[in-house]
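Structure record follows, encoded as structure tokens.
One protein chain omitted, others in place.
Here is chain A:
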Amino acid sequence: MTAFQSRGWLLSGVLILLSAFFPLADAAAPGFAPQAVLYAAALVFLLVGGRRRPGGASFAAALVLLVASAAALTAIVHRPDVAGGASWGFWLKAVGLWLASWMAVDGIADGEKAGASRWHDLAPAVLFGATLLALWEWIVAGFGIQPINLLAPSAIGAAVGYYAQTLVQDFVWTFLREVLLGWLVGSGAGFAVALVADRIPFLRRGLLPLGNIVSALPIVGIAPVMIWWFSYEWPSKTAVVIAMTFFPMLVNTVAGLAATGSLERDLMRSYGATYWPTLVRLRLPAAMPFIFNGLKINSTLAMIGAIVAEYFDGPTMGMGFRINTRAALSDSGIVWAEIAVAMVAGSLFYGIIALVERAVTFWHPSYRRA
């Protein structure tokens, strides 16, 4: 426990206690029940602040109280007399809890440094994410921000549930046909052309500068062109994804194939290995970090490309179509729900590729555990 942390815990306790002397909202009716949790929290933060060891029982108690207080504050901010008109009494509590959460993350991260379990790896990220969501919820509800400007996380969650069927349909349409197929074909073609370019220096010198130009092409420019070429159906959207993912893969693979040192290549030559064995046994494995780099870049590019491509003329289905058309109707619920699905899908897609990469390039220095 650092001096910084102990002061932080103390301050958060003071803030929450202090908030008792200010009204919750301009028109707040007296309601003590959820507030009691907050003052109990303040007492704990004040009394034991500075004496907690991460992993110890009192630290765990503080964490439990922190979560309970956040839930209590969320209940308070949704009370009709507080929502939209929250005042000093509320915001002092919010700042106090945010500070306590910061100190908790800081404390757990200290424990991590000291060499700890998997729980310590995950907990700071989870706690930090939860804090952001809670602050978001409090600010939206507390200030009464209009749904057209920003939706609270709870409302987005409700929208995901309400529109589940549409979301699944759109996801299947956009992700399987446009993102996944486009990513596979685009990356595959980039990889294949890189192998050819590697054999023919003329192509390598000619194609790579061109790659830079094409990777700078704006999607909004190529999307209409693809529609002219491939009709209004989904293939024109897939084509946009292919065009976007081709060159990052090409450039990365070419760079990867050039990554082996002359020592290793000389060794292969001394074994009498010809082009193909050298490629398969030495150069492709060495290129894997580059190839996976390309695949990871392309996973996010493919999501962006497919969604933006659907903004243009085409079928009446898909995540981009829904975001585009429903945003115009101020239908913020489904728009945020689609964004949430896209975010989760994009992160999972990226994460899965990163996991495969870890398995394939286990030999790479960055994965060697001390």
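Brief remarks on what is shown
Keep this in mind: a contact is a pair of C-beta atoms (placed from the backbone, for glycine too) under 8 Å apart; a residue touches a chain by one contact, two chains touch by 3 or more; residues count from 1.
The definition used in the following text is that contacts and distances are computed from a predicted model.
The complex appears with one chain absent; UniProt names that chain "Thiamine pyrimidine synthase" among the candidates "Response regulator receiver protein", "Extracellular solute-binding protein family 1", "NADPH oxidoreductase" or "Thiamine pyrimidine synthase".
Across the entire complex, the residue among A:G56, A:G129 or A:P315 in touch with the chain not shown is A:P315. When the full complex is taken into account, the listed residue touching the unshown chain is A:Y163, out of A:F90, A:Y163, A:F191 or A:F292. In the full complex, chain A makes contact with the omitted chain through residues 146-149, 163, 165-166, 227-228, 231-232, 312-316, 321, 324-334.
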